[in-house]
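One protein chain is absent from this view; the other protein chains keep their places.
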Amino acid sequence: MAVFESLREAVATLVHDGDTAALEGFTHLIPFAAGHEVIRQRRRGLTLVRMTPDLIYDQMIGMGCASRLVFSWGGNPGVGSLHRFRDAVQTGWPLPLEIEEHSHADMAARYQAGASGLPFAVMRGYVGSDLPKFNKRIQSITCPFTGEVLTATPALSPDVTIIHAQKADRKGNVLIYGIIGIQKEAALAAKRVIVTVEEIVDDLQAPMNACVLPAWVVSCICEVPGGAHPSYAHGYYKRDNAFCKAWDVISRERETFLAWMNRHVLSTADFAEYRRSIAADLRVTSNA
Amino acid sequence: MAVFESLREAVATLVHDGDTAALEGFTHLIPFAAGHEVIRQRRRGLTLVRMTPDLIYDQMIGMGCASRLVFSWGGNPGVGSLHRFRDAVQTGWPLPLEIEEHSHADMAARYQAGASGLPFAVMRGYVGSDLPKFNKRIQSITCPFTGEVLTATPALSPDVTIIHAQKADRKGNVLIYGIIGIQKEAALAAKRVIVTVEEIVDDLQAPMNACVLPAWVVSCICEVPGGAHPSYAHGYYKRDNAFCKAWDVISRERETFLAWMNRHVLSTADFAEYRRSIAADLRVTSNA
Amino acid sequence: MPETGYSPTEIMTIAAARKLQNGTVCFVGIGLPSAAANLARITHAPDVVLIYESGTIGAKPDVLPLSIGDGELAETADSVVSVPEIFRYWLQGGRVDVGFLGAAQIDKFGRINTTVIGGTYDAPRVRLPGAGGAPEIATAAKEVAIILKQSKRAFVEKLDFVTSSGFIEGSSGNQQAGVRGRGPTTVITDLGIMVSDPATRELVLTTLHPGVTVEQVKETTGWNLRIAANLEITPKPSAGELSALRDLHARTVAAHGCTGCPE
Partner (left out) sequence: MPETGYSPTEIMTIAAARKLQNGTVCFVGIGLPSAAANLARITHAPDVVLIYESGTIGAKPDVLPLSIGDGELAETADSVVSVPEIFRYWLQGGRVDVGFLGAAQIDKFGRINTTVIGGTYDAPRVRLPGAGGAPEIATAAKEVAIILKQSKRAFVEKLDFVTSSGFIEGSSGNQQAGVRGRGPTTVITDLGIMVSDPATRELVLTTLHPGVTVEQVKETTGWNLRIAANLEITPKPSAGELSALRDLHARTVAAHGCTGCPE
């Protein structure tokens, strides 16, 4: 049953060194605030899972939280490359980063299998691709009825999944709308679930067939307004494109990256203070 | 791309003798009007597919439309047995009815596989059950990663799927809400799709993550107000429980069944005339 | 109404409701299981989570549904999902604590037949509705409770067909098949309560409803029923339980014209 805690308490109790952690969001509702708290609490040896690792994973990798990355596309949407991710893969800074690489369709199917209590997923995948040569978790399976050979990959079941949503009600039921991505599957596939929300309301006012996570599948709910910045929260604020472009410069060199992270993340107590810090410093125009 | 036609035209052009036809609906939005039109046009040799065959399949079976039934639960919800279904299975009247029987979870997974372009579905099914002994389409498959033995069943891909929905817009986009059942999967798994709707509107006013079938996956849309009676259409009318109870009496004997079908279905031109006919005759109180 | 002040069906329903603890996630069958689960919800277990296979999660119906997919369930649910999702993400996903089922026939292991009676599978004497969700509910739910009136026709030595079991005979069978639940653990009848022996899985009569004798139970059970050493007696229905159940049925009759449950 969902409890209501501060993000600091939630990360302290539910995210452990060495965990397989999925901070999901498909270009929308990215849990930046939660990622920063994981960095502040200096988690180490995490296996980070995400279909689309972007700035927050770049930050977690650059700050040494991760030893492994399971993913299907890593970049700064609309801007370009992730310099910290590249540095870790290309030169092993600050730590060697083992990577396990799949396609989007595969990662989505793996989360579905995890949510469905199945050990593997079946798909039509990777025809002619080199990826299976470098990833032993991509195997084949034969249809017992047609003899067709298809792709099989193992279910994803994170120790902890962290997502950001628009609303929770006071019982802890969560509403996600707009581009809902893979969040429901990632949450249902995980042993523990942290949800940061824009606001806690009396009534979700969810349409009948909306994407709702009932309180009893959520471990902890944290109210963190603006917690997806610089990504966006449909109905609340737009993506901060200026920040995403600025990140390309900030993250290019290790020194500027470390200085920025120390100043704005490690030296701030929480996300609200972080927002004030970057606003004052970078004049980042946030639409939050 | 969806065309707008009368139900008579739609059934004449899209439902053929010998087709595998799925008239789906999970206790809600059952396409009764479409089933009656199939009976009027005297289709024969159909393989009828449905998770929950109820009154309309009882009528189609009793009128000799079907030679085969693929299903997981057959009954008159809240009332009891389907007498025509029983008569066909137990005594072969009016025709022998071959049955292929699965569980709900299996049928749902088979429709999903059909909608997903996969030849088979994987599930944890039938532990200790006799059903696999009598259904060779229930096979086993071994997980290539864990060695677990699971159940595999073949994808369902009907020649034609017929569903009833609340609304279509003038482009042919369809909105279904409330208990959405298996309709989306049944439609996407089929070669041809007929959708009867309560009304055609300028704007669906669909919530962002609602269950919407885009016009380009629908073959034909027919405006048939009340077309789900005696089942219900959320937001339009309630189930006609009195009719469901009356059906238990009407259908018990072959003679009363045939007389009723001749009088109200075969002797009426369309669903509107049928509704007037039963209203006058049976004093069925419809909430439509 | 018998002089006890309550009917056998009423104490069966109330005894079943008492088995549901508050906060439990219950996958609910239609009819008596639904009546018992909702009685629990409106009495001692306000936070019980009722899931119906129609895709309604956290349904809180004010009147009993006549079908597994009544609009009342959707209107009162926390979430309404598709049927494939309810079976894959919610049931198979291992999120259900207890499956509440009815049956046509059960055997001494709590296995269920809802497929055929008499004759052969291809030419049965009586064709029943079929499996529905039962085979996977029996496997995926952490445990299964069955609610069924006793009779020699219903409680049989050998089932005509095993529709739903929830376990494989033999010690390692379940592990091999990836079964995580305990299968059928409790059968609540109009005469008493049977609980399965964890070792042999055989049902043992552990509780009698007030005024019921062991002989009555044996006479209406088609196998040589094991009896617990120290039998318990079901506490009589409280005035609150009875009035809650009767009000629920009254509201249902007012809405639908019937209770949707056998009397």
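Per-chain residue numbering starts at 1, and chain names A, B and C are given in the order in which the chains are listed.
Assume a residue touches a chain if its C-beta (ideal position, glycine included) is under 8 Å from a C-beta of that chain, and two chains touch if they have at least 3 such contacts.
Model, not experiment: these values are computed from the prediction.
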Output for the hidden chain's shown neighbours is A, B
Of the residues A:45, A:77 or A:94, I need the one that contacts the missing chain. A:77
Quick one: say which of A:4, A:26, A:93 or A:145 touches the chain that got left out. A:26
Considering the complete complex, of A:126, A:216, A:247 or A:271, the missing chain is touched by A:126
Among A:105, A:201 or A:272, residue touching the chain not depicted: A:105
Across the whole complex, list the residues on chain B that are touched by the chain not included here. 1, 112, 115-119, 173, 184-185, 188, 206, 208-210, 212-214, 216-217
Residues belonging to chain A that touch the chain removed from view: 26-28, 51-52, 71-75, 77-78, 81, 85-86, 89-90, 101-106, 108-109, 111-112, 123-131, 134, 148-150, 178-182, 184-185, 211, 232, 234, 238-239, 241-242, 245
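Assume only the chains that are shown with their structure count from here on.
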Rounded to the nearest Å, the gap separating the Cα centres of chain B and chain C is 28
Using Cα averages as centroids, what's the distance between chain A and chain C in whole Å? 41
For chain B, residue numbers touching 2 or more other chains are 123-124, 148, 150, 178, 180, 211, 234
In chain C, residues with contacts to at least two other chains: 74, 80-81, 88, 92, 140, 178
